[in-house]
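Attaching a single structure in structure tokens format; questions to follow.
A single protein chain has been omitted from the complex, and every remaining protein chain is retained in its original position.
So, subunit A:
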Amino acid sequence: MPIEIKMPALSPTMEEGKLAKWLVKEGDSVSAGDILAEVETDKATMEFEAVDEGTVARITVEEGTEHVLVGTTIAVIAGEDEDPEEAKSLEISEPAPQSPEPQKAEEKAADAAAPVEAEPSPEPVARSESEERIIASPLARRLAKEKGIDLATVSGSGPHGRIVKADIDSAKHGPEKADAAKSAGKAPDAAAPKIEIAQDTKALLDERVPHTVEKLSGMRKTIARRLAQSMQQAPHIYLTVDIQLDKLLALRSEINASLEPQGIKVSVNDMLIKALARALIDVPECNVTFAGDELIRYSRADISVAVSIPNGLITPIVSDASGRTVSSIAAAMKDLGQRAKEGKLQPDEYQGGTASISNMGMMGIKQFTAVINPPQSTILAIGAGEKRPWVMPDGDLSVATVMTATGSFDHRAVDGADGARLMAAFRNYVEAPLGMVV
């Protein structure tokens, strides 16, 4: 029997992906472990390996195809002693067989509309996404299901942002193929000259200003959706402290000197990750998720670290950062940061975390406020360490290296006093850094 190669679920919550690149072509022989293709999910590009041996008889999904549903057959491989030509003609099974029974189809449409709900996941991130109700017309839901379009990635043009048929039609065709979207079901609109631009974009466009229009990447859509959700749903409070860094810098020099033989270099940020994690253990009220009627308290501090990557941002996680040594954190961050920039992180390496840290000090930002990374309740925004006039404990004015840190807290879950205690604990660890390494 020829083997149908299906779109893999590369993470527990993955439902569809972009077939970014084929690394084999028809006629190639492959063996187990060979990389067949690169698959792009909303945040990362992953390699997809062959598990069987054989000859690639047919590639059924071209590279560059977006929204390929998990389970869709993307290629057919002929086994060792099979004729690839024969395998080529293998009838391909559909990922979700269409039911002629309308009631049943309806139920399925409902499943598609709230995919994550149907699949409980231990990932807090996934859980928060499932809480977003997607408003879409019954017809739009059914069409999206049929075309394999994730409604969460479609922006609605109906009343109150409701997703309607026209939105699915334009999502289906994408901007580059929008000519075909002038389907029978649409009112003639011959007067519109720039047909390839989506209706929503058109409404915002000022033709007088020179411009280009580009399609959003999956990552950009995810960032947009999650940050908008955070600002809309979580009332943010911001607590700012100035923190003296001299002792931490001195300790870092000592640590780096002692670790030099092992080739490990600890950054200030690695130490701040550790300090935040320790502070969260000390003030567990900030290490929580607001879950509507309930509150989730985490007893371990997994720190999501914002890393800027080309065209976006990703938050690899340093798990159990309070229990780890700073050298271990440094090693982990070096690896995660590197792979994040290459787009090679596994989903479980960036989905989750119990609190976040974002450091813009290296860009000379003195102070900023960050948007909470849902469903977490705490994010720390770190400004640049700089020499400032500083009043010493004895009352003398001196010069010290100081940074400004601002915590953003989900005020539904975290009271101001708890946030203040977290900021104080964080400052204490940074200003008396021996406390966090011993």
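Basically, a contact is a pair of C-beta atoms (placed from the backbone, for glycine too) under 8 Å apart; a residue touches a chain by one contact, two chains touch by 3 or more; residues count from 1.
Following the convention adopted for this analysis, contacts and distances are computed from a predicted model.
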item	value
Omitted chain, identified by the protein name its UniProt record gives, among "Dihydrolipoyl dehydrogenase", "N-methylhydantoinase B", "Sugar ABC transporter substrate-binding protein" or "Sarcosine oxidase subunit alpha family protein"	"Dihydrolipoyl dehydrogenase"
Residue among A:Ile134, A:Val164 or A:Ala400 that touches the chain left out of view	A:Val164
Of A:Gly27, A:Gly64, A:Pro138 or A:Gly323, the residue in touch with the unshown chain	A:Pro138
Hidden partner interface residues of subunit A, rising order	102-103, 105-106, 137-140, 142-143, 146, 159, 164-165, 184-185, 187, 189, 191
